[in-house]
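Quick one: this structure, given as structure tokens, is what I'll be asking you about.
Only a single protein chain was left out; the remaining protein chains are all shown in position.
Coming up: chain A.
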């Protein structure tokens, strides 16, 4: 397909670009297959390059022959283009609409993007299951790497290699898979080095109304328990929701069949409710009424902060079971691809200091989100401004990032990265030049040949010149488990994302710079002092023989 067919007017002069807290830019608007570009003819003004994929929705308005297009982006930015000429404006609008709603993945920008930087370290190799398994093997010999899902037939949303208990053979895995929603049988998510406890994740068991059971499934999860030990199953749904799921063939683990396990239900709502919550929150943030009552009641009604609290609480609970109770944990909801992953990945951030480094956090996203089959493409197809009918969109990943940010705020010295990294992941999950977040699972990515045809986000982020932007100056490795507060008084609105385009950040940026400066100056002094000290010591030893009588 030719993009040219969709571009009715490739170029318009005399367009005004209005962005909040920035001066208006007048220039030429160009449409390419993947970008909306506005460039002023002055040399020193910056250009706007906007990926069509980042456009969530547009609105048109006309005053006389002057047309206005309001472009609302998935990263929550809203910009305004004033275009002279009604026809041009209509053409531009319909072109943008067509280009921003392309259905075919293979037409996405990552397949056309050629990096301007040299790929030194291929991001597609960031996480290699075999190597991760080697690490695990050095700690315990109770697990094995199974190839049962080699061709993605046992579980289409799982990767080809999975870590499972050593004593469970592939045949049992297949049987357990048939007992779990979407074939997502229990697999290892995290091994807690300190006490050897593990966290596993799965989808709901298919007990149905007549209480079906599966010996292999029971055996599989029991194999993770030490003799006489008890484990916890954290079901992210309320008991009522879990009961209802039975009618549709789903369900939960019956005590009678899983006597060594204690089930805990939490109240994380299904992901489809989340989209609505995001839309309401963003609407509240953009409310122009300037009324305090409206703001607070809309913020409350959006329920976003409640969801942050609920998910963090559940993650803390999982971490607590593992670290404090010395018990292994199985986490699942319904499909095991959304709330389950939020909980397992957040629990790891709480428990494992490695996940609080940049590299470790990337690996966590790769392992617990991308490989674990979170359907990024479906979830991130639309964002808060879309007027399209929602299909399976849900800001599950954004909510996870928000929770990470909350922990980061409470432990500002314990993370190697800063807020910018989280915001950047949010942007790239919704629209990107990199292939990392394309597709819904490993099987799809293999089919799309992403690793051959596109560049990985990690290849770019991990370049030293990029990393600098994401470093937290206050970072000092902290090997402890970090327990965040989940009280409403302690949880904040993530302004960096939700109010990002609604306020001037000049003063806040200044504060960040000053923080960096304070710490860099300190380090510089330290080096100076150390080197002088060495010099002095050297002088002393050189001179002392001469001076001694």
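The working rule: a residue touches a chain if its C-beta (ideal position, glycine included) is under 8 Å from a C-beta of that chain, and two chains touch if they have at least 3 such contacts; residues count from 1.
In this section, contacts and distances are computed from a predicted model.
Missing chain, UniProt protein name, picked from "Myotubularin related protein 7a", "Ubiquinone biosynthesis protein", "CIB3 protein" or "Multifunctional methyltransferase subunit TRM112-like protein": "Myotubularin related protein 7a". Considering the full assembly, A:320 is the residue among A:320, A:348 or A:382 that touches the omitted chain.
Of A:209, A:297 or A:449, it is A:297 that touches the chain left out of the display.
Across the interface with the omitted chain, chain A contributes residues 238-239, 262-267, 285, 290-297, 299-300, 303, 305-306, 308-309, 313-314, 316-317, 319-320, 324-326, 409-414, 474, 476, 478, 480-493, 495, 499, 502-504, 506-508, 510-511, 514-515, 518-519, 521-522, 525-526, 528-530, 532-533, 535-537, 539-540, 543-544, 547.
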